[in-house]
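One structure follows; several queries about it will come next.
The other protein chains are all here in position, but one chain of the complex has been omitted.
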Amino acid sequence: MRKDQSLGEYLRAQGVSRRGFLKFCSATASMMALPPSALAQVAEALENARRPSVIWLSFQECTGCTESLTRSHAPTVESLIFDAISLDYHHTLQAAAGHGAEEARMAAMEENAGEYLLVVDGSIPVGNPAYSTIAGISNLDMLKETAANAFAIVAVGTCAAFGGLPHADPNPTGAVAVSDIITDKPIINVSGCPPIPVVITGVLAHFLTFGAIPELDALGRPAAFFGQNIHDRCYRRPFYERGQFAETFDDEGARKGWCLYKLGCKGPTTYNACATLKWNAGTSFPIQSGHGCIGCSEPNFWDKGGFYNPISAGMWGSREALLGAAAAGAALGVGSALAARRRQKKAQGTEI
Amino acid sequence: MSSLDAIPVTAEVATGNVKPLLYEVRHALKRLANGEDGTVIDLRSIPLAPGEEERIEELLGKGEVRAELDALGPSVVQETSYPGVWLVTHSNTEQVVVGRFIEVTHMPELLKSQQADIEHGISRLEQELEN
Partner (left out) sequence: MTLLDFARGPGLQWSLIIMIVGLCWRVIGVFLGRWRKDLSRPRSDDLVQGGLRAIITRSAPAPELEKNIRFQHYTGYIWHIGFFMTVLLYEPHIAFFKSILGFGWPGLPSHLVVIPAAITLAVLVMLMIRRMIHPVMRLITRPDDYLSLIVIISALVTGLMAYAHMGPRYETMLALHFISVEILFIWIPFSKLAHMIFWLLSRYRIGTFFERKGVKA
């Protein structure tokens, strides 16, 4: 697609009819969690949308976020959105390699200064920048350099948004999130491990449609997708209210689809769209498949006491510590009793 | 596969959203009958338990009109047994459902031929006639 073509012109050149375009807009509006009444506005916006340059930097990551987004090679709505952007740099998807790839990145940054979208997945190691480098450039340097002239940054995945798995205790590489390094650009955190594909493309679609970043919550995540917690939208909620819990993964309760709170579900403290949008084009989500939510879109979800310990269980330490406390208390008791006896003996002068 | 099938799983859950949705449809139908605008309901925006979407389809039933579109993948526009209530299902070329809507209207927009396409067709026809 030519850079100067609008999205509407591009789709028409691909042989997509107006009817097809309207179907595309209606599915896109649905993906952005916009009401159907916004269709006309979305259609007009997408008709005239320019093709933004997107640079995608992959740092300390597992590539799961890219996988989540690009699973299908057929023209799904998601991939059409992807087609509509000019993906000028992406390790997994680009054909170029080595110096050629880095030159392409620099060229894109210069040509689109101030207008390109920077997408980052993976955390950035600051403990020793040598832990993760690309073409000899540390992640830290590459992020700072590329972010300098970006319009906005999309931190895709919990690693980029909050540090993710590398950040988990004891954080050997000193992994940090994008927002810990870049503080002067708007950052959209699309967290999740991985994020739901439509959430990623919904954010890109929003950017395409409105040319601006969507409304964000306190953690910088798009409120449209991260505004509700899983618990409030979970179809198993009635079982939670009635106190019907599965105790193990194969008991009667589990077979009947009861609440997974006791098996460690972190739904009540996790904000994401899994319970409504679901995964694999609306097929299912972890709870529906019988496993509790692990809270993957929240910061530090790896260190919340374990995936299989309920939220109410707390992380209270060890039995040894409590036994030690009992011993210490007993010692104090003995000490104070002895002191009291001595005082009494002195006061009374005799052994009564 | 047989060992998986041997696990008896019976999930008996409901979000309770089926009835309210039908009430919304009734409200929209009354507005339509009064001459007001049609309504589109995005089924994806409402939390539904497994099986509830099928239940809604079952309750709405099938009417006299069924249209199949082929634009960026198949779409099906089915008038339900309640005239004015249409069930629109958009799929992509991989047969994956990308959108599901209930449209309460006289005729879903997508079934009408679009102005831009008509104009494009005129230029094609003129070219054809010149040859």
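Chains here go by letter, A and B, matching the order in which they are written, and residues are numbered from 1 within each.
Following the convention adopted for this analysis, a residue touches a chain if its C-beta (ideal position, glycine included) is under 8 Å from a C-beta of that chain, and two chains touch if they have at least 3 such contacts.
Quick caveat, the model's predicted, so the values are computed rather than measured.
**Q** Counting the whole assembly, list the visible chains that the omitted chain makes contact with.
**A** Result: the unshown chain touches A.
**Q** Looking at A:114, A:170 or A:314, which residue reaches the missing chain?
**A** A:314
**Q** Of A:96, A:113 or A:326, which residue touches the hidden chain?
**A** A:326
**Q** Using the touch definition up top, pick the residue from A:105, A:221 or A:304 that touches the left-out chain.
**A** A:304
**Q** Touch as defined at the start, partner being the missing chain; which of A:129, A:268 or A:290 qualifies?
**A** Here the residue in touch with the unshown chain is A:268.
**Q** Just checking the interface: what residues of chain A touch the absent partner chain?
**A** 229, 231-232, 240-245, 261-262, 268-269, 299-300, 303-305, 309-317, 321-322, 325-330, 332-334, 336-338, 340-341, 344, 352
Keep in mind that, in the parts below, only the chains that are shown with their structure count from here on.
**Q** What is the distance in Å between the mean C-alpha positions of chain A and chain B?
**A** Using C-alpha averages as centres, the distance is 31 Å.
**Q** Per the contact definition, I'd like the list of chain B residues that touch chain A in the complex.
**A** Where chain B meets chain A, its residues are 7-16, 40-42, 44-50, 69, 71-73, 75, 90, 92-94, 96-99, 101, 109-110, 113-117, 120.
**Q** Residues of chain A touching chain B in their complex?
**A** Within the complex, chain A touches chain B at residues 12, 16-20, 22-24, 26-27, 30, 33, 35-37, 39, 72, 74-77, 80, 233, 235-236, 238-239, 255-257, 275-277, 281-282, 284, 288.
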